[in-house]
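Only one protein chain is missing; all other protein chains are in place.
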């Protein structure tokens, strides 16, 4: 799947985009965040407080209980500030 | 006093501006309209229906009972249509 | 910063918008309204007439009222008179402010005044026919909403 990070989430993970295989035990965005948190110090920092994050699934805002497939594009970012 | 006519009032009187001495028996805009109506066919037509006219006294909208002085500028016109 | 002109010549909306913001870092929002002559019902031209002394002072008074009601930083009002054909620009109102809400409201307030109560009269030309426009009810209602009795 494609993962995108914006604003300070991108800064903390150290990258804007990456491609990962969806682990078999990860079915929701919440579980994906849990999985990502274990990938290193930057990720642990970025995903330490889910309340500060928002997610999009295939370019639409999505709640953390949304179900995932391996072809999905999932984005993580802080609440949008608008233009 | 200075009299100004706009839009179809100007067309009916045949002129946009004129200067007249305020007759001693004319004290209000209503009386001025009565006086003007007697000045010829074009004036009679222009002032035949006061309900279709509006007036301004010294460049401010004014009711027909407004009092006049000889130095005043009085304008007659149909209701404004805006720009 | 105030610009108010009644003129027969055309104007350049882009240049007026630039002038309102030029060198003023506190301006965050500019709302510009450009009005054009519509070619409805086979209209071939309009002729606009106004009462010059009254137009200037009434528009200036409404700009002052807008400045009192909203925190605006600059206003431009340009209105054309004379003969205008469909597609030609007839009026520009542009308002600068720190934030968008004030700029939107002040621009709409000024346009409602100009379109309903400013001392302009319009003659409509349809081919060889000519008639004077009547004052419109819905426009009166639009102006009244800023000054409920």
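Lettered A, B and C in written order, each chain numbered from 1.
To be clear about the criterion, contacts are C-beta pairs under 8 Å (C-beta built on N, C-alpha and C of every residue); 3 or more make two chains touch, one makes a residue touch a chain.
Keep in mind that this is a model prediction, so the values were computed, not measured.
Student: Could you tell me which shown chains are touched by the chain that is not displayed?
Tutor: A, C
Student: In the complete assembly, which of C:6, C:27, C:48 or C:118 touches the absent chain?
Tutor: The single option touching the absent chain is C:27.
Student: For chain C, which residues reach the chain that was dropped from this view?
Tutor: For chain C, the residues touching the absent chain are 12-15, 17-18, 21, 23-40, 86-87, 98, 100-101, 103-104, 107-108, 111, 115, 142.
Student: When the complex is taken as a whole, what residues of chain A touch the one chain not shown?
Tutor: These residues of chain A touch the chain that is not shown: 4, 6-8, 10, 56, 59-60, 73, 75, 77-83.
Throughout what follows, only the chains that are shown with their structure count from here on.
Student: Between chain A and chain C, what distance separates the C-alpha centroids? Give it in angstrom.
Tutor: Averaging C-alpha atoms per chain gives centres 50 Å apart.
Student: What are the residues of chain B that contact at least two other chains?
Tutor: none
Student: Would you please write down the residue numbers of chain C that are in contact with two or more other chains?
Tutor: There are none in chain C.
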